[in-house]
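A single protein chain has been removed from this complex, and every other one stays in its place.
Each chain gets a letter, A, B and C, in the order it is written, and its residues are counted from 1.
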């Protein structure tokens, strides 16, 4: 397929590479050009604006850091919206707000373009290994059309209905559940360690019994090893996702006290200067509070 | 082996049956005799006191509701402590406090008896199916001696060191992590539902991606089906375990805000009359607060 | 003085009346005209737009519900900004965000106008009685110039420095402290009542000893009488102020767990349909959770 890929950060560049490997024709765009130029060697075309990238493609994929970056790509100078052909599909894979997803649905509909939200679960390693989990929502036919692309980037794609913004809400809720795991492990490891017991053994027991899910393995190991740099997913991005979740919760008048607790952990971690660390570094707060 | 089994509730009776099936000779004791008499048909002897049950055995297993029940069995009238033979092993499989575990270690040592803590993870269904996870701590030789018994009751046994009370702390910390899963699912399902999305689909996505652990399957299904009766594990028992965890946390000067949040959920659920429901019924609070 | 007064809700109309009583010449503007027309009988002129009201005045006072309403008055169609004379003062007495306050400072400076933030503490009764507490920040000379106006509306004016947005932050922090009082009283009254004791007596003890401040008297009485309608200050406005506080806290990377707890109380109250009640109705949640 003829594809525009916009946003070549840790996640995006790995995903784009997998699309190239699968035989697709890519035009890439990245705000800092150097990252994009690396794709020339792979046979990709490099565009100077999002609009130039989206010109004439079947599918334009965006993978950006936040709402602001995506808004700038879609609505800003040299934008995607004005040059994406009618009937082409914008697949937004970033973790963005429910509100922006709704706005994109409307904006693309006005121009007879299609909009699919397809946020992903998985850290950079999973993106490299094409092991992402993809949650896609939007018009069914277009999701099916994109399935080969999803298959090239992920290990499984879930279809979450025809309301595109629903996929974004589920992604945010899923990220919240990851933070709940991090905080739960952080508190219990702090207790286990302070009581003089072996937190690695405790982690092993958990992940070989009721908690034998990747998420407990990954984050338990990170917390016990205290290795938060280089960050797989930076703390301020975790705070951003939490903020978008709480915004959706507020819009729906849903109280989420556990999500609020996580918010305060992120803020305390930032306040204490952990902005460059992996989001699992909020676990350091439990350890510090315990005097460890 | 010649075994005393004391405490034939939902969990205990299933575990005792599996020991009989494995060919061991059981003397059982239960506070309400009817439950014990059911074991006659299986060839077990029924004792009138814990002490009578423990008399002459190699191993005495206790599986009781709380500290109070176990104290009464071990130290009360007609007690186990005074009649368990020297060199015999008391295997305490109940979820009890760290403090009581220490007290039992000392009391048995004084009488040249052995004490092993071996609390279990798993709901009654798992006990029936001999699929429990067992966390054993105490003297290594005695744990090994009991391994055939553990194998008859569980799918896996972890050895958590020679400090018996360490197993109890880990069990409490593990139960805390289960409640964190319940609360996390409860909050996110409330949001997903209030936003008009399909919580079953969301649950399916979670358990087929990063959260594919038994705990998310079991509790997500319970919460979505709103089927909290009959209770697999009653809410007041959940509160009890939380209380023991917080007591251990206080003893170690460890702040556990997520565990505190769970405590308040249990209390609110009790205050609202949910004392007969499964502990996962704390999820009803998130739904009610959202107006669902 | 020749004054424009914009925003004649419960608070604003009482404040404007006190300015008239003090002998000032008012031009009033209100979105729904009826409220403004009541001021004709008092000798005030009624304007059709904020801009018309601000034309030629020395001071323009705004007292509006939220950021959005104030933005529309200052920057929207028929706006204040374009017609307020150079050297005139915009005194913003609404509870607004720190960010909007900064934006107003800049916008007025560009037009050689002055901007003073002067949010108030006090419920509608206090506004009627000219008993408000006013926290003014901005250029010292202009605050002094407005002092006769403040004196006509309040019982005391505090000068909070020359950064106008500082007054807004302090106002938000003060409102947070009020919500902390409400929640503290709510929880303790629920306990006292559930224990079979007299919450009125408890309230009397508090307010005649360490807690003899107006805030404890007012809110303790409201909570004990369960009279949340008509609302002195509606719950959604309380949530709004909490949101602005948390936004300022996030901007400064300050964790405020007690403010987060209050946020979830407001959301749960809204989710349960209390949107028309006084913000102190969050106390109903403690009572309900206790089964009262």
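To be clear about the criterion, contacts are C-beta pairs under 8 Å (C-beta built on N, C-alpha and C of every residue); 3 or more make two chains touch, one makes a residue touch a chain.
None of these values were measured; they are calculated from a predicted model.
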Checklist outcome for this item: Given C:74, C:255 or C:281, the residue that touches the chain left out of view is C:255
Checklist entry - Quick one: which of C:85, C:124 or C:166 touches the chain that's been left out? => result C:166
Next on the checklist: Could you pull out which residues of chain A are in touch with the chain that's been left out?
Outcome noted: 194, 257, 267-268, 271-273, 285, 288-291
Checklist entry - What chain C residues would touch the chain not displayed? => result 98, 121-122, 133, 135, 156, 158, 160-161, 163, 166, 169-170, 173-174, 176-178, 180-181, 183-185, 187-188, 190-192, 194-198, 201-202, 204-206, 208-216, 245, 248-249, 252-259, 261, 286, 289-291
Checklist entry - Residues on chain B that touch the omitted chain in the whole complex? => result 239, 243, 249-250, 253-257, 260-261, 263-265, 267-268, 270-271
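Going forward, only the chains that are shown with their structure count from here on.
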Item to check | Rotation angle superposing chain A onto its copy chain C by C-alpha atoms, nearest 5 degrees | outcome: 180
Next on the checklist: I want to confirm something about chain B and chain C. Since they are copies of the same sequence, is their interface symmetric in residue numbering (over half shared, so same) or not (under half, so different)?
Outcome noted: same
Item to check | Centroid distance [mean C-alpha coordinates] between chain B and chain A, Å | outcome: 38
Next on the checklist: So the centre of each chain is just the mean of its C-alpha atoms; given that, what is the distance between chain A and chain C in Å?
Outcome noted: 39
Checklist entry - For chain C, what residues touch not just one other chain but two or more? => result 257, 267-268, 271
